[in-house]
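Of the protein chains in this complex, one is absent; all others appear in place.
Chain nomenclature is as follows: A and B, assigned in order of appearance, with residue numbering initiated at 1 for each chain independently.
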Amino acid sequence: MSERPVNHARAAEHFLEDKPHLQFHDERLWDMRQKRDAQMHILPEWQELREEASRIKEHTLSRLPEYLEQFEENAKKNGIHVHWARDGAEHNRIVGEILKAHGAHNLIKSKSMVTEECDMRPYLEKQGVRVTETDLGERIQQLDDQLPSHIVVPAVHKLTSDVAKIFAKDYNTDPNIRDPHLLAEAQRQAARPVILGADSGMTGGNFVVAETGTFVVCTNEGNADLSATVPNLHIATIGIERLVPRMADLGVFVRLLSRSALGSPITQYTTHFRGPQKGGEMHVVLVDNGRSARLGMEDFWTSLKCIRCGACMNTCPVYRRSGGLSYGAVYSGPIGAIIDPTFNERKYSTLPYASTLNGSCTNVCPVKINIHEQLYKWRRVLVQHHEMPFVKREIMHMAGKLMGQPKLYRAAIKATEVSLSTMPRFVLYNWLNPWGRHRENPHPVKQTFNDWYRKNRKPGKEGTPEAKK
Amino acid sequence: MKIGLFVPCYIDAFYPEAGIATLELLEKLGQDVEYPLDQTCCGQPMGNSGCNSDAAAAEALFVRNFAKYDKIVMPSGSCTHHVRDNFDAIEQTDEVRHVRENTFELVEFLHDILKVDAFPWAEFNHTVGLHNSCGTLRALRTASMSELGEKPFSKPMDLLGKVRGIRFVTPRRPDECCGFGGTFSVTEEAVSSQMGLDKVRDHHEAGAEYIVSADSSCMMHQQGCAERAGVPIRFIHIAQILNGAAQ
């Protein structure tokens, strides 16, 4: 845990300098939020659905061992090989061994946040496996060697011109293409032979049904279906928290997922895998990677309800103006800021502060995770664990002391009134005076309210509450 | 009913007129109001930073100052939110519970407790855009929230609607956060300033001459952003309009 904390503020500042990218990013995600609102307004039962989803997930998490065992039993009955991985390294080893056993070297895969968590691609590539992402956004990110900047739209921070440049390098297309249709077509043409030549496929899993041994994958491009049905070997990497008890529960979650994510009623493809296809082999790798420990965190276990829709990112005014990459983590935005510290407290100690605590994330969350309250609680935990920078900690300490001593506090105000042209330290704990970099300071006043009151409502003076008695 | 008035530190130091308007308004409404002179801060900056133990002294002083009142009123949503929802750096005695349960933000106090139905002295011949701070909106719930699709309501609008001559405009993103966020405004100053600038532009483009809010902290930040970027818009606390500001 000796890694340096992510400097979100600096990365965000960098992001803000590029106005065309900033404006597109903000407007695009805000549009997704607006479309989500429109879907909510169509469904009078929206809040009921959220409540239902939340209760199903909380129930499932409280009985997770039983449901996992039930899933395993049913999946095995259906011919699925079930594996368990304590962490990313174990996951990668398992996948690597399965591929080796099949002599597989050409892997196509759909988007999976868990494989990002496990940093699987470099591991497999070292082993001589060529890994190709089949989701367009994810493929763009792979070619650009970047993490996905958003859970659902991985390349949302890029403009058409950026994609044109990336594709020109790898697909030999014209770097000056400005029509996204042409670029999407280039991807389709480039991907087809790779897909048809693949000897193995991977997907993630959005939902896992305990009672039937089914797992569900949702995509818009149909690339998970291609990844799972073209090669005869299908490996699915799934976080252990993805369970629901009953097939019927999927109704609640499928109705919420894409509406919350993109504002479309459903993903174009919602695919249910219950067993291998004819002549094929199917593996499910159930990944813990910190989840079982998180389940024991009283204030934070409900973050495991997350269905990875990204609605909290779309609505987050900070995320929209800083970009997913500024979080320096697999998971960005509000949900990232509450789960990343469970992976590495020091490295991600800054992320719970990348929020104004405005609460919009909590309101859009389809499974009712109290995200902004968890951000608040994380700050307390991080301070208790000494993960706040010393200077800031000291300033808070001094401010706290000062606020308990009215006479000293008044004296401090007086001192700053002498030079009111600069921001008084006691108000904003303004150690490097960053307030004024993009903003004017508040205007000096002739007297504080306290002074005014002493002059105009002095206890005992006529017309004051004291005098009225 | 004896009311204790709390004037947050930034209003005390930079926007005394908002504090004065709050006091005068409550007096006009016939209330018995006192301002304890030894007040400082509610503890929110320390609490929000995670340094909760450092909020203890401020919270203890707050209770010493205000325990004797029936109701505690403050022209600030975020301070009210802190006292009501997060004020736990000190032992939760009966006194502390009394203070937390009887603390009100000005708008909710006027709307829910006093149920004021007229401000005959108030006239404001300007076009305004209302800014609800996230504390008043999503914590105190003084208005409906766009994310929830609930039946529209707004306590501040109910009150402002009783002011003669006032006209309203609605920005494109009425309840997006303005980016103040307490210490966020300095630790993440770049994002904070961008959010503030976007907010004031949104109001300006909607045709607002004034941004009116129940929270001076948001406006202190927004004003700084507007002045730096040259966005011609003015700011006024809701207490000043309801008290009959003649601007």
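We adopt the following convention: contacts are C-beta pairs under 8 Å (C-beta built on N, C-alpha and C of every residue); 3 or more make two chains touch, one makes a residue touch a chain.
Please note the rule applied: contacts and distances are computed from a predicted model.
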- Message: Can you match the unshown chain of the complex to its UniProt protein name from these: "LUD domain-containing protein", "Chemotaxis protein CheA", "Phenylacetate-CoA oxygenase subunit PaaI" or "Oligopeptide transport system permease protein"?
- Response: "LUD domain-containing protein"
- Note on the structure: Contacts of the unshown chain among the visible ones are A
- Contact with the hidden chain, among A:106, A:127, A:146 or A:264, goes to A:264
- Return the single residue from A:41, A:100, A:169 or A:188 that touches the missing chain. A:188
- Message: For the chain not shown, which residue from A:22, A:56 or A:98 touches it across the whole complex?
- Response: A:56
- Out of A:8, A:121, A:242 or A:255, which is the one that touches the chain we can't see? A:255
- Missing-chain contacts on subunit A, rising order, are 24, 28, 31, 43, 45, 48-49, 52, 55-56, 58-59, 61-65, 68-69, 78, 84-86, 90, 134-137, 140, 153-156, 158-160, 163, 180-181, 183-184, 187-188, 191-192, 195-196, 212, 214, 220-223, 225-226, 228-230, 240, 245-252, 254-255, 262, 264-278, 286, 288, 292-293, 295-296, 301
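By our rule, only the chains that are shown with their structure count from here on.
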- Query: Once you find the CA centre of subunit A and the CA centre of subunit B, what distance in Å lies between them?
  - Reply: 31
- Query: Which part of subunit A faces subunit B closely enough to touch in the complex?
  - Reply: 8-9, 12-13, 16, 22, 26, 30, 37, 40-41, 46-47, 315, 317-318, 321-322, 352-360, 362-364, 372, 376, 378-383, 388, 392-393, 396-397, 399-406, 409, 413, 416, 424, 426-431, 434-443, 445, 447-454, 457, 465-466, 468
- Note on the structure: So, in the complex, the side of subunit B touching subunit A is made of residues 7, 9-16, 19-20, 23, 32-35, 37-41, 43, 45-46, 48-58, 60-61, 86, 134, 138-139, 145-149, 173, 175-177, 179-198, 220-221, 223-225, 227-228
